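Below you will find the structure I want to go over with you.
Missing here is one protein chain; the remaining ones are kept as they sit in the complex.
The block that comes next holds subunit A.
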Amino acid sequence: MTPLLEQFISESRDFLPEINEKLMRLETEAGNAQVMNELFRLVHTLKGNSGLFDFPEMTRVLHACEDLLDAVRDNRASYSESMADCLLEAMDFSGMLLDEIESSEKIDSKHARMSVELTASLLHLIESKQESNKAVGLAQKNDRSTIFKLPNELDSDLRKRLYCAIVNDSLPVVYIEYAPESECFFKGEDPFFQVRQIPEIVWRSIQVTSPDFDIKHIDPYQCGLKFRILCRAEASELQELFRYTPEQVKIISLTPEDLLPFDRIKFPEGIQAERTDQTLDELGEGEVLALTEEQTIALREILCAQRDVLAQADDVPWLKGRLRSVAVALTAIHRALGRIDSIPMIEAALNDALAHETSAPLQEWLEKHAPETALISTALEENADFEPKFGRRAEDVICGPKTLKVDQEKIDRLMALIGEMVVAKNSLPYLALRAENQFGSRELAREIKTEYAVINRIAEEMQDAIMQVRMLPVSFIFQRFPRLVRDISKRLGKQVTLVMEGENTEADKNIVEALADPLIHIIRNSLDHGIEKPDAREASGKSKAGRLTIRAGQESDRVVIEITDDGRGVDPEIVKRKAYEKGLIDEIERERMSDREAVNLVFAAGFSTAAKVSEISGRGVGMDVVRNAVEKVNGTVVMESDNGKGTRVLLSLPLSMAVTNVMIIESNNQIFGVPMDTVVETVRVSESAIRVIKKRQAAVLRGRIVPLLSLNRLLGIGTRQRLDDDNKYAALVVRIRGEQVGVLVDNFHETVDIILKPVNGILSGLNAYAGSALLGDGSVLMVLNPKELV
């Protein structure tokens, strides 16, 4: 993929959500001109960008969006919800095309149909109001807007003759390009007759338009021709002639410049008489510089442009600057053509113009000398005196952009490198130990330790800095919610006000990305099951529109996200009954369970309160999907509900998951890591304190009964856990889904910071392990996943 295409994709991805946001904002503040202009600019830019590539499907739709917005801006159409729907759909379509471009660098032609349909429906929204203006619009249609090139076959002699006709006799010369549509015979049109009606034809040509024309397979009922005609009639007369088929014809009044170049500038007698002596002299010795066709066109364009600039009103404060710039442009093209002798004349004309504050002197000079002089090259020596003055010269400050866009891969690489460095640095304490024990040099050991402290500090800071780079505001996913809430509530016939707070809260990119799906699921649930229909809300004394609040914030090293609605809430009794019916809880649990616990049963696997599967939230999966997704990134989710008044879902996630603090434990002569965020405490339990309750081992710790499990047993290792010298077991108390469990191990070791790498390959199926990490001495540490293990 070329950098240009990459840039296009990344920029477009920035634009789309902004456009969507503005489209929705306009629904509530339709008259906001600033938002409208901003929106127009974004769509316009996006369209312009797509036009740089060969993505007609995308450009077409965006162009229609732009036209539609332009119509709204000019009050030719009024903004409505259905219009917003249509525009949003167009943006979705563009987003989809972008995905495709990103993956395959092109757009499949199968989207052409959709693109055309979308375009039609967009344009339809303007047309209804515009029908009456259409006729006027066509009459004023200007065919000169793009670079215009006369047919190549036009011979030099004819060009000259016509040139003279315009210049000397001020006769109009009009170029007509008429491409009848292929079905024209069925509409009662007769292109040949039409063309014969054109008066004063001086040149004409007929072309076959279909590229693979074959006389054997010709379809006589289809017109595949293009007529090109030069005539001396007035353009208005021709417009009248073609008034029934204006979209099939281009009518262009020619200027003398359009007829250039002749291959050699040698004017017939008539024209020379009109010229000044000076020009004649120049023409006499002039040779035409060998310009390419492209250059000739460009030259003509630039000359015409300067003429047009000079033709603008004089009474503006910036006139002098404008005149100077015209002079600079004229000087440049004359220099480009090697006509350095003209430069002093331009300068003189400019000075004259500046002195009288009028364009006239430059205009006169241009009329007299250009473009003829411009096309002639003479070999005069370089005139070095003329140096255009450019504004004030100051120190060359180049201010680059304040933010950089960096490929995620590059940051991941940095992350991996710092991970390796952390590991490498951890080998220094081992080295110090060896220096002392093996080589008996205490001093060296101390020095190594000092160095280690320095490197350790730098490494930690660096790690922190890189982690900062990976931080992303949650607005990254929050920005999709207005659209989501709008679309869903509309489909459900509910009114919902969405309030979002703390969108600037930052967290690691992986965490933020992991949040998206659970949040969407929770929002869907709130809209579908929580918030009631307007009439039901009114009946229970609430406002018609429901309120959904999504609030993000940081609490120490965790991101907390709260989703609150003021809907009907969750009835703990119903939840309990359902859970009991589904066999998720037994009779005793049902009796004992608090309302709070009951509400959280919705997160249990296989639980779904919706009576029937709905399009919005029930796809056979319940809130357990949310819990699993959140727990995967070491997060927790809790639901609180006030029956009849609303529901609150609390998500808590770590800020970053790049570095994990683990405790090293030993069992059966192997070491394992246990993530510290699950560890509650480490205790020693004497053998005698262990009791058997319901066939399971347990012990009373701090006044609570904690079940005990042997790690060897959990891992399928046959040996018993080792007792220490005091006949006590080492028990690691971990918290799993709010409950404490004691895991018996052989011994505890220190805690270390590690970069946890997921287990790959055939081992990836082992859920008991959260991943592996490299230790300072080069050995591999397997990190346990207590949630899956127990």
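Criterion: a residue touches a chain if its C-beta (ideal position, glycine included) is under 8 Å from a C-beta of that chain, and two chains touch if they have at least 3 such contacts; residues count from 1.
Keep in mind that, in the parts below, contacts and distances are computed from a predicted model.
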| item | value |
| --- | --- |
| "Ferrous iron transport protein A", "Deoxyribose-phosphate aldolase", "Response regulator" or "Isoquinoline 1-oxidoreductase subunit beta" - which is the UniProt name of the missing chain | "Response regulator" |
| Candidate in contact with the missing chain, chosen from A:Gln194, A:Thr331 or A:Gln363 | A:Thr331 |
| Which of A:Ala313, A:Ala355 or A:Ile762 contacts the chain that the document leaves out | A:Ala313 |
| Residue in contact with the excluded chain [from A:Arg322, A:Arg648, A:Arg684 or A:Arg713] | A:Arg322 |
| Among A:Met36, A:Met83, A:Leu254 or A:Leu299, residue touching the chain not depicted | A:Leu299 |
| Absent-chain interface as seen on subunit A, which is shown | 3-4, 7-8, 11-12, 38, 40-41, 44-45, 47-49, 51-52, 142, 144-147, 289-292, 294-295, 298-299, 301-302, 305-306, 308-309, 311-313, 316-318, 320-322, 324-329, 331-338, 377, 388-399, 401 |
